[in-house]
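Left out: one protein chain. Kept in place: all the others.
Let's look at chain A:
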C-alpha cells in the first residue's frame, strides 16, 4: 500500500481510534480508582475521576474534530481536481466515521457531568 493510501486509511479510522483511546482511559482510571475506594481522590483540587473523563473527552474530541475537518476538506476538494472512485469513497466514509465518532465521544463524556464519580 502506498504512503498516501495508508494515510487515507488512518484518517478514515482516526475517529474510531480516538474513541477507543477515550474508552480505554476512562474505564482504566475509573475502575482502578473506584475499585480501590479512591472515588474522592483529588489532584490540584479537582476530583481525579471526573477530571480524567473530561480531559480524555476534550483531547480525543479535539483530535477527532481535526480528522473530521481534514477528511471533509478532502471530500470537498474532489470537485477541484480529478480523483479516483476509491479516493472519493474513502474521503466520504472518513468524513462520516469521524463525524459519528465525535458524537460517540461526546456521549461517553456526558456521564461525568451527570453521574457521581463511582456510581
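Following the convention adopted for this analysis, contacts are C-beta pairs under 8 Å (C-beta built on N, C-alpha and C of every residue); 3 or more make two chains touch, one makes a residue touch a chain; residues count from 1.
The rule we apply is simple: contacts and distances are computed from a predicted model.
> Which of "Ferrous iron transport protein A", "ABC transporter ATP-binding protein", "Cytochrome aa3 subunit 2" or "ATP synthase gamma chain" is the UniProt protein name of the chain not shown?
Of the names offered in "Ferrous iron transport protein A", "ABC transporter ATP-binding protein", "Cytochrome aa3 subunit 2" or "ATP synthase gamma chain", the absent chain's UniProt record gives "Cytochrome aa3 subunit 2".
> Which of these, A:28, A:42, A:86 or A:115, touches the one chain of the complex that we don't see?
That would be A:115, which touches the missing chain.
> May I ask which residue of A:46, A:89 or A:107 touches the chain that does not appear here?
Missing-chain contact among the listed residues: A:107.
> Given the full complex, what residues of chain A touch the hidden partner chain?
On the chain A side, contact with the omitted chain comes from 100, 103, 107, 110-111, 114-116, 119.
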